[in-house]
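Everything below concerns the one structure shown next.
All protein chains but one are shown at their positions in the complex.
In this document, chain identifiers A and B correspond to the written order of the chains, with residue numbering beginning at 1 in each.
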Amino acid sequence: MRFTFPLMAIGLEVAMIVLFGLLVQYETDHTIQQQSNSTKSTDAGRFIELYPLFQDVHVMIFVGFGFLMTFLKKYGFSSVGINLLIAALGLQWGTLVQGILHSHGQKIHVGIKSMINADFSTATVLISFGAVLGKISPVQMLIMTIIEIAVFAGNEHLVAEVFKASDIGASMTIHAFGAYFGLAVAGILYRPGLRRGHANEESVYHSDLFAMIGTLFLWMFWPSFNSAIAEAGNKQYMAIVNTYFSLAACVLTAYAFSSLVEHRGKLDMVHIQNATLAGGVAVGTCADMTIHPFIAMIIGSVAAMVSVLGFKFLTPLFATKLRIQDTCGVHNLHGLPGVIGGLAGIVAVAMEASDTNPNPAMQAAALGSSIGTAAVGGLITGLILKLPIWGQPSDQNCYDDSVFWEVPRWREHDNYFHEHGGQNQLEPEL
Amino acid sequence: MRFTFPLMAIGLEVAMIVLFGLLVQYETDHTIQQQSNSTKSTDAGRFIELYPLFQDVHVMIFVGFGFLMTFLKKYGFSSVGINLLIAALGLQWGTLVQGILHSHGQKIHVGIKSMINADFSTATVLISFGAVLGKISPVQMLIMTIIEIAVFAGNEHLVAEVFKASDIGASMTIHAFGAYFGLAVAGILYRPGLRRGHANEESVYHSDLFAMIGTLFLWMFWPSFNSAIAEAGNKQYMAIVNTYFSLAACVLTAYAFSSLVEHRGKLDMVHIQNATLAGGVAVGTCADMTIHPFIAMIIGSVAAMVSVLGFKFLTPLFATKLRIQDTCGVHNLHGLPGVIGGLAGIVAVAMEASDTNPNPAMQAAALGSSIGTAAVGGLITGLILKLPIWGQPSDQNCYDDSVFWEVPRWREHDNYFHEHGGQNQLEPEL
Partner (left out) sequence: MRFTFPLMAIGLEVAMIVLFGLLVQYETDHTIQQQSNSTKSTDAGRFIELYPLFQDVHVMIFVGFGFLMTFLKKYGFSSVGINLLIAALGLQWGTLVQGILHSHGQKIHVGIKSMINADFSTATVLISFGAVLGKISPVQMLIMTIIEIAVFAGNEHLVAEVFKASDIGASMTIHAFGAYFGLAVAGILYRPGLRRGHANEESVYHSDLFAMIGTLFLWMFWPSFNSAIAEAGNKQYMAIVNTYFSLAACVLTAYAFSSLVEHRGKLDMVHIQNATLAGGVAVGTCADMTIHPFIAMIIGSVAAMVSVLGFKFLTPLFATKLRIQDTCGVHNLHGLPGVIGGLAGIVAVAMEASDTNPNPAMQAAALGSSIGTAAVGGLITGLILKLPIWGQPSDQNCYDDSVFWEVPRWREHDNYFHEHGGQNQLEPEL
């Protein structure tokens, strides 16, 4: 294990640089636009107009997903740190894979949409990461990133180009796909020793607050996620408005059901951190259609309800019966709401809410393809990750940062708060 | 109490969905603009142009206000969590109430300005929330949200449409209004047992750092708050510039006075977290007028000074003499600076700094109306909240998350840091 990680990381980066040198170049329109004193309708104008939405998505990927997973008391470094690592690898690889599929043999041109799509492609891996958190080494995560983004790009191409299905907020191709891919890998990587991981599978007070940073940035910027690559004008406007109201409705319903399912009516931080976001996932597929805000709010409410119930009843069942331990509950945040989004998309298309007339059957095929490809891809990836050459992660590797990180050391009893109190001895006591 | 909260939350969300179904629809201009290949001056262009400012305001509402209140050592979940709940309810209700008042019997059209205004309307409740933090249950907060936003919308309509007063950054209609409304409710909800709350009315080291996340995002994005609904072009430009410099001056003065009033010249985190923002509040009313940057800086400095002195001398007096316990000191951050803003607005208008010629007397009426409506509305709301049907919150309900939340449990002595040190036993000691 000593040199596997650094050598693989360097090797991957060298490969990326070589491939970028061979395949990627700048968009050339900009040079032309600049000379003709460009107005807003041009590509250059569109670049700077969409840049704030790209940055919102960027914040979701790096701060949102990164901090959402810091709720575990001893796994914050890995959550936010490995999140950064795989997102940085993923966006380079995503640029290449998606570019190759779209460029039909020509050079890949990097523009604002390809940058947004590259960020999107990393989202699938980050979702899957939530399911395998604490069961997987950084080396395995690098491999999973390479495989999953390739499979994602293939499925996304199938959905968009062959089925011609509509999935603007990627409920199916990112959220459902990422969740079921991750669950399949988690199932393969299951080992009885994981039960010992339970002692670390807890939050502390401040780790729950760190996680809320992730929740809030995801929640606020989700309208940008669902609208970033939508058609300018009316469709982009509707994607923003529908997502905004779906999320607002989602919050109230998530709080209500969280209180309802806990035995003394209290609120549970896990639900608040996750189920409040389910509305953003579920409204994704039909976000840019004329579904009316109140329908978006119904979709958000249903997603919140399903998500809370999933956390309460389904996740424990998965762990005990199916032997799939879903660390962050991605099935409840991305899996089920992603399926709801796919189904809502079929209904919306059947009721002609979209003016580009996608086919309801093709929407169903897209949902099936996203789940099926993810499950098969995840199973195969899991088996590859189990190969002994990567170094079998020991049972120690359970939500414990000290396995992969230099963790700040304290002498025993060197309690920070104690020390700190000691320093203030000169101060009058309360 | 067991079912009151979930049933009320679900009931409110169902009501919102029904009302949205009946009253709300998309802006239709977008469809037209799209066809005519829209340029920037159109509504569709304006939507995406203002969207980044909307997102800045969004961050202020959810991260800014939410984390600003996490300074209490045992009340972080409620601060950031109930903040999210009432903001999500408030933006739906605000869309409806403000929409009804502006639409003159027609359908409510949702656009970027109505979304910004909906976020604004939640700000009033979040400000009031700061005054009653730890004295109020989630059920009571839902009721207060519904009442306060309705009263706010009425007063805002009066100020803008009847008095035709100028208040672009809402010093009067949001900040002063929210503060005095909250103080009135806090006065009614006062009970002697609150004194026991003092033990929890403290920060710990890291809770003060969490609160700084809120402070900084509020501070940075305040120019967006004061300019988001300003007239495009010159006025929006001035609102941004004036707020930027008012806030910068405010910081230096707040630090100076914090050090000045503390007995050994040290800085106090409460002042830094709050008084540094007073300049944003106080410059609000006249932000879009040609007041000159150096006047904005004077306004910011005066507000900082008043705010620090308020925290030091006025808040303790309020608690002991007036029996109004202002948990977060909203009187010093929003109340007094809001009044300064209103007064500055009267002077600016009298000196003809605004080219739309509002009337100084009407500006004064707007300030009086905002404070008066807030005080009366708050008193009545407080009495409604005291009705026994909502369940009288026990004295336990004092800055203690474990009353309403499932809080991470530790076995006694199961010290996180101790544990953590234990894990690193294999590491060489320092």
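Basically, a residue touches a chain if its C-beta (ideal position, glycine included) is under 8 Å from a C-beta of that chain, and two chains touch if they have at least 3 such contacts.
All figures in this text were calculated on a predicted structure; none of them were measured in a lab.
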item: Identified contact with the non-displayed chain, of B:Gly105, B:Pro192 or B:Gly265; value: B:Gly265
item: Touching the absent chain when the full complex is considered, from B:Gln140, B:Thr173 or B:Ser301; value: B:Ser301
item: Touching the absent chain when the full complex is considered, from B:Ala15, B:Ala160, B:Val204 or B:Leu309; value: B:Val204
item: From B:Pro293, B:Gly372 or B:Gly391, residue that would touch the chain that is not displayed; value: B:Pro293
item: Touch residues of chain A, complete complex, unshown partner; value: 1-3, 5-7, 9-10, 12-13, 16-18, 20-21, 24-27, 30-31, 33-34, 37-40, 44-45, 47-49, 51-52, 55, 58-59, 62-63, 66-67, 70, 76-77, 80-81, 84-85, 88-89, 91-92, 110, 115, 138, 204-206, 210, 213, 404-408, 410, 415-418, 420-424, 427, 429-430
item: In chain B, positions touching the absent partner; value: 39-41, 49, 52-53, 56, 73-74, 202-206, 208-209, 212-213, 216-217, 219-221, 224, 231-234, 236-238, 240-241, 244-245, 247-253, 255-257, 259-260, 262, 264-269, 272, 276, 290, 292-294, 297-298, 301, 400, 402, 407, 409-417, 420
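To be clear about the criterion, only the chains that are shown with their structure count from here on.
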item: Length of the line joining the C-alpha centres of chain A and chain B, rounded to whole Å; value: 31
